[in-house]
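And now, chain A:
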Amino acid sequence: MILFPLTVRGAQTTRRGKVLVGPVDLDLAGVGATVVMGPNGSGKTTLLRLLHGAARLTHGRIDWACTQAEAHSAQAFVFQRPVMLRRSVLENLTYPLRLCGTSRSVAQFMAEDWAARVGLDAMLDRPATVLSGGEQQKLALARAMIIEPQLLFLDEPTAALDGRATREVEAVLRAALASGTRLILSTHDLGQARRLADEVLFLLHGQVLEHSAARKFFEAPATLQARAFLRGDIVE
Partner candidate 1 sequence: MGDLWAGLSEAFRLLVTLDSDLVEITLRSLQVTLTALAIGSAIALPLAAFLAVRRFRWRRSVIAVLNALMGLPPVVVGLAVYVLLSRSGPFGVLGLLFTPSAMIIAQVIIIVPLIASVAHQSLRDLWSEYHDLLISMNVTQSQKIRTLLWDARRALLTASLAGFGRAIGEVGAIMIVGGNIEHATRVLTTAIALETGRGDFALALGLGFVLIGLAITVNLCIHWLGRTEQEGRW
Partner candidate 2 sequence: MKRILLSSALMVWASVASAQDVMRMAVTTSFHNSGLAEILLPAVAEDLGLEVQLIVVGTGQALKLGEAGDVDAILVHSRKAEEAFVEGGFGPHRREIMYNDFVVIGPAADAAQVGAAKTAAEALQAIATAEATFVSRGDDSGTHKKELSLWRAATLEPEQFGTWYNATGSGMGAALNTAAGMDAYILSDRASWLNFGNKGTLALLFAGDPVLFNQYAYLPVSVEKHAHVKGELAAKLEEWLTSPRAAELINGYTINGETLFTFNATN
C-alpha cells in the first residue's frame, strides 16, 4: 500500500490542559529523510509519536494515503533509549517477524542477515540486556528494519552513542534510504542533520517554525530563532 502523501491539519496534542505540540500543518512526501530539529523541550519526541500514532491526537487530523491501520503496520519506531526484550539478540530480531506469522526458519535466516548488517552477528546468543548502549541501539535499529517498513521513525537514535557506533548507525540509515525507506528522525547533532537530511522541520514550543529543504535551511534559515539555533545559541 502507499502511505504518502501524509497530510496533517491542525494536529494538536494536549495533556492536562497544556498544549504539548500543535497546532501543526504539514505535507510530507514519500521520499528521503526528514530531520526534526529544535531545542530541548520543543516537542520533537511528541511530534514523532503523534505521527506514528503512539501519542493521542486531541485536535485536528493526520491523514495517510491509506487507512490508519495499514499505515501503522508499515511503520517502525526506534526509541531514544532502546527497549530490549529479555531474550537473546537473535530472539529480539525474530520477534517482530514471528508476530506477523513468519515461519521460524525464515525468521532466523533474516535475523542472522540483519545481525550481520549491523555488526552483531558474533553475539546472536547473548542476552540482549548485557549488550552495551551502542550495541543495543544497533539491535533496536535492526529489529525495526527487519520487517522492511516503508517509514522509519527514529528519536535521537545516536544521542547516547560514541563516534564509531554513530558512524555505523548512519551507514545503516543511508543504506535504508538508498533502498527506498522513508526516514523521519529527530536529532540534536547538527552535523548528523547536515549529513542525513533531505528536508528539515524546525520546532519551537511545539510548533513548526520552519519546514524547508535541507540545503535551504542550513544556508539561509528563514526565522530568527532558527538562525540562533544554528549558531549554537540558547533558544527560548
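A quick word on the picks: all candidates are chains of the complex that A comes from, given by their letters.
By our rule, a contact is a pair of C-beta atoms (placed from the backbone, for glycine too) under 8 Å apart; a residue touches a chain by one contact, two chains touch by 3 or more; residues count from 1.
Quick caveat: nothing in here was measured; it's all calculated off a predicted structure.
Colleague: Contact as defined above, complex as supplied: which of the candidates 1 or 2 touches chain A?
Modeller: By the stated definition of touch, the match is candidate 1.
Colleague: Quick check: in the complex, which residue numbers of chain A touch candidate 1?
Modeller: 52, 54, 72-73, 76-77, 79, 83, 85-87, 95-96, 99, 125-127, 130
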